[in-house]
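Apart from one protein chain that is not included, each protein chain of the complex appears where it belongs.
Each chain carries a letter (A, B and C) given by its place in the written order, and its residues are counted from 1.
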Amino acid sequence: MKCYIGIDLGSTTTKSVIVDEQAKVLGRGITNSRSNYDTAAAVSKQEALVAARFTLFRRALSATPALAGRVDGLLVDLERHFRLVQFRAQLEDLEETCLRHSGGLRFAGQERALAEALGAVFRELREEAIALFAPGARRRSDFFRDLAGSGFMTAAEPVCKASGLSFDLMLNVYDKSIIEVENRKGEAGMDGKFLEALDSVLRTRAAGGAAAGPPLVADEVVRPVRAALQIPLEEVYVVGTGYGRVRLPFPKEHIRSEILCHGLGAHLMHEGTRTVLDIGGQDTKAIQVDENGIVENFQMNDRCAAGTGRYLGYVADEMQMGLHELGPMALQATKTLRINSTCTVFAGAELRDRLALGDKREDILAGLHRAIILRAMSIISRSGGIRDQFTFTGGVAKNEAAVRELRNLVKENYGDVTININPDSIYTGALGAAAFARRGAAA
Amino acid sequence: MATITTAALVARCQALFDDISFGAARQWKAAAPGRKVVAYMPIYVPREIIHAAGMLPLGILGAGESLEVIHGDAYYQSYICRIPRSTLDLGITGRLDFVDGFLFPSICDVIRNLSGIWKILFPEVYVRYFDVPQNFDPEVGGTFYRHELQELREGLARLAGSPISDDALRASFALYNRNRRLVRELYAFRAEAPWRVPASELYLVQRAGMVLPVEEHNQLLADYLAAARAEERPRRDNCRVVLNGVFCEQPPLSLIKAIEMSGCYVVDDDFMLVNRWLLEDLPVSGDPIAALATAFLGGSTETGAKYQPRRELKGRYILDAVRASAAEGVIFAAPSFCDPALLERPMLEAVLDRVDVPHIGFKYAENSAQMQPVREQAGTFADSIKLWSAP
Amino acid sequence: MTASAPSHRSPVPVREVVKEASMVKQKEMIARNYDLLTSTAEHGRKVASTFVPGNLNELIMCFDMLNNLPEINAIQNGMRKLSGDYIAEAEKRGHSEDVCTYVKADLGMIAKGNVSPNGKPLPRPDLLLLSYTGCFTFMKWFELLREEYKCPTVMLHVPYQGDGETTKNMRDYIVKQLRQEVIPALERVSGVKFDIDRLRGYLRESARAEDDLVWVLESAKNKPAPIDAYFGGVYYIGPIFTAFRGTPDATEYYRLLRSEITERIRLGLGPITPEGDMKSQKYRLVVEGPPNWTSFREFWKMFYDDGAVVVASSYTKVGGTYDLGFRHDPDHPLESLADYCMGVYTNRNLPQRIDLLEKYMDEYQADGLLINSIKSCNSFSAGQLMIMREVEKRTGKPAAFIETDLVDPRYFSAANVKNRLESYFQMIDQKRGSAPSAA
Partner (left out) sequence: MTITAGIDVGTGCVKVALFETGGGAPRWLGRRVERIRQRNPYALAGDAFDALLEEAGLRRGDVAYIATTGDGESISFATGHFYSMTTHARGAIHLDPSTRLVLDVGALHGRAIRTDARGKVLSYKMTSQCASGSGQFLENIARYLGIAQDEIGTLSLQGTAPEKVSSICAVLAETDVINMVSRGISAANILKGIHVSMAQRLAALVRGIGVLEGTVLVTGGLGLDRGLVAAIQEASAEAQLPVQVRSHPDAIYAGAIGAALWGAFRHEKLSARPPGALAS
């Protein structure tokens, strides 16, 4: 099967989108770019290929009459089990790496204690993993780094207290190890993981129980899945875009400006789009496109990363919360505090100041979100304002509080315009790139 | 005994200050048919002419920290001061829709270019770039300026719909003379007893003069003076400073307060110089236009936005201010990216260094939120005077 | 505010693929001028420091004085990668990060020995002739220089065209200042008596060169454009905006240049770049704003590598808007100096600037407007976003905005500029591609 791939190498996350010859999206993949760019590109592509497999599974399973009406549930289960398998493999890797690192000079004399503590921590993490991927569970992030990291912190604190080990020391072991683990591509044995996950689904269902769902006839399911796994995914043309695009191992013709990709991607997601706002990790762009998705004007922030997605990242770190949790908390605010400095690094300091003055976390967060959106509004205004329809993309579009502020301000300043926010908006740039890849191959 | 307290007066001024929709000026305009309002920006315009035409001069000093600027940033890059962008935002959001004329005085290239932007965005408004001579010879600069004033007078008369008579001008002179006298008196009183006139209060009372008719402002000044004289206030262990560089974009009120709270009494400043531009009374007889010109050429205040033809006099005004107000030091506060203030500063510093007057300097924006560095610097300044002066 | 060909000692040599006679001539003129300036001890001629916009070169020559232009020195230092240090020096001496870097580069240069591109120290000026036109910062700059040199300073205040026109009052004011302040000051300093006929002679010479300059700049209306009216343009305006206007040298330079360009048009050649003749011309641009000098070559390369040629620029009008018809006029010498001063690009109000750019977009058949916004320069920059909107609105052509600085290397972010330019070019492409086949 012919695949056209767009990779958006962002400053915080790297996204890939695979489209087929009919320009239908086969799969999307995302990973942290906070490591090696080549790896990030490879991993996100890998993830997109995984997703593409799921699309193929869906096609194959849907063609099996016996499964009618049950495909959705099955796929959700399959994915959950697959993620768990994946997570466990990484966890295992992390534990080994941590153990290896606790042998260093710094830890001389404490190796044993460390090893024991690590053992205890990872035991807990493994147990938690099941709950983490239980049906309907809400995860604070999609990335291993975040999930394992926050789990590690929570688990390590009591363990350290009990064993008298320094928490900083434990943290240090983790910090040393996570980069390595994150940077391993781990492509090998993907097919095996699908089958392992499938097997696990079948077993759980067979075992019955409240959440297990109706049991399945193994053969009915395994055959189409195996068949779908046989279909080769052929990478015909890859186009790269995004902040790190110059680092991509592609020739110049395979690289497109992120502005163009976002413009086109937004147009493909919502045909009527005329104004696009993208708030990513370290930049904010406002793009005006015409009825064909062609860029007419754009503005972006420069040099200073104030008020971008990383800002929220810092805030989340500071509050020891997941990015997913910031928005909901800000929505609890009873009043919006006024925050003027959107310097990313000072965000933490400002936050602490405000907390010390007795302001509530919710209210401060609401203020921070508003500050980001205000900055974005300025950039939009500079690019020519908002025209109908308005599409909001980039990672921050996933943040409900940011979206709410944006809606309010758009209404106040530009009246009633349609605001599109796509659940897959983070993939806008990659989608545009994939479309360029399809065109590139045709040319 | 004054019947009105400073607190009540200041509260009124604060309300005027907070109202970025200019309700007071709107009310004034609505009170009688045909009234018109002419806005102006820093640093100096002859408000007497506007007043004499029966119109309300309205001083615009940006939107301060309370307005969330959205559109203004579409017109200005990050390395340009904030006052033009917040002013534009006031315009674009309709907060200045009652303004019939707008004067942009010669202070710097930013305001100069803003006059052009205003012409394009608000074609229905009478917009004039008001040039003043940088040549102070009565024959050369004076002739030019008299013509400019005459043109302004004619332009404003057209806007007002009737000519501006000499008598009307002289009557306005008298009112503004009184205003300047009261302001001078207030400054003198403050320099004498700065704990009785906190910097933020003096600021607000002065600032009220930007939006109130001069008659009302005169009353306000007189009331405040009387009230301040009547009230005792605790005196703190603060040092005395002159604040310089704040003549255009305004620092947030919290910054003015932060300076005082961290141990510095402000005993002179260059806020709203338009109130103090002419150093002497305008004669209320003779040719009024000539009088305005003469006062400007020979008897107006000095600042970074004005040329000083004689090198030996350059920057002397800061020393004069220090001496007149018995200050112990100078705080230079300038808007970020403000060429007139920031390029002037080293020359002023040199003058102070020659006679060992200590000084510090920092930058601000009208929406600066972090007062920490300001407190830090003003506080250290005050500390050093506190710790090192004789007990 | 203009470039002149980098001096013969320039550490960033042009790869001399083609060395046209005019280039040789210009280099020689500039070198000679610096040699004159740095040998006043020998020949005893007096020196006036003055600015490019509204400079009174003809008048200065009437007093046998030499003309030293701090802006040009700053540019030279920018191109020779010295300005960064000079700016740091000025900041160390208390100047703010925020202010115009020309001023700081100049003050830093003085602090570090005031060495001219020929390696010898520049003389202390005998007169600071402050032509206060088009830029407020000039006034502060010369007040600061006056502290440095403690020499006579004379101010020529040129009123701004706030209402988009010059009035009799404005002109009279300037002429009066020339008569009563500037000329007497020049006489006092030089000891030479003013001779108005001598001035007429120089003005006549100026007008000749001005005709050819206009022809050169307008040659970019051809397709392909034989010149780049921005990166090349800054060289072409050198002589006329600086110490050579009114000299036979300048006239000769423009005559040579004109004949060379005539030849290029005949051969259908594009502009000469540091890497030889520019090949394909895919985008025709109008540029507003001064260039960046510290990375001038790198900046230019981003254009010609992608096939972008600048067909008209406002920057080449900072020393006079000759293409709008103004010529120095020997019959009205002082009045024409006044008109010249009032007419320089940055002394025009924003609506006039927009009109001019719109006219360029049409007359030069440009694909778009590019604004290079300079952090230093409020005179140019405050209002450029408005300009961009209006021109876009009126012409329907796309505009782009980049931000750099004149001579502060810290504010040239090559990656950023390139990113924007590439996006802009791809955008023009995409727009073109779609236009006919939209359906």
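Points worth noting:
Keep this in mind: contacts are C-beta pairs under 8 Å (C-beta built on N, C-alpha and C of every residue); 3 or more make two chains touch, one makes a residue touch a chain.
Just so it is clear, the model here is predicted, and its values are computed rather than measured.
Partners of the chain left out, restricted to shown chains and counted across the full complex, are A, B, C. Although one chain is not drawn, the whole complex shows that of B:D18, B:D166, B:D287 or B:D383 it is B:D383 that touches it.
Listed here are the chain C residues that touch the chain not shown: 88, 91-92, 97, 410.
The set of chain A residues touching the chain not shown comprises 11, 33-39, 106, 168-169, 172, 174-179, 243-244, 247, 282, 303-305, 308, 310, 318-320, 343-346, 348-349, 352-353, 355-356. Seen across the whole complex, the unshown chain contacts chain B at 234-237, 262, 360, 370, 372-373, 375-377, 379-380, 382-384, 387-388, 391.
FYI, only the chains that are shown with their structure count from here on.
Interchain contacts join each chain to each other chain, per the touch definition above.
Taking each chain's centre as the average of its CA atoms, chain A and chain B sit 52 Å apart. Listed for chain A are residues 302, 382, each touching two or more other chains.
Of all residues in chain B, those touching 2 or more other chains are 74-75, listed in ascending order.
On the chain B side of its complex with chain C, the touching residues are 74-77, 79-80, 84, 104, 106-110, 112-117, 119-121, 128-131, 133-135, 137, 139-141, 143-144, 147-148, 151, 304-305, 307-309, 311, 314, 334, 336-340, 342-347, 349-350, 363. Only residues 93-96, 98-100, 103, 132, 135-137, 139-141, 143-144, 146-147, 150, 153, 155, 157, 159-160, 162-163, 169-170, 172-173, 176-177, 180-181, 349-351, 353-354, 373, 375, 378-379, 381-386, 389-390, 403 of chain C touch chain B when the two sit together in their complex. Chain contact summary for the complex, chain C toward chain A: residues 385, 389, 392, 398-399, 401, 403, 413, 416, 419, 422-423, 426-427, 430-431, 434, 438.
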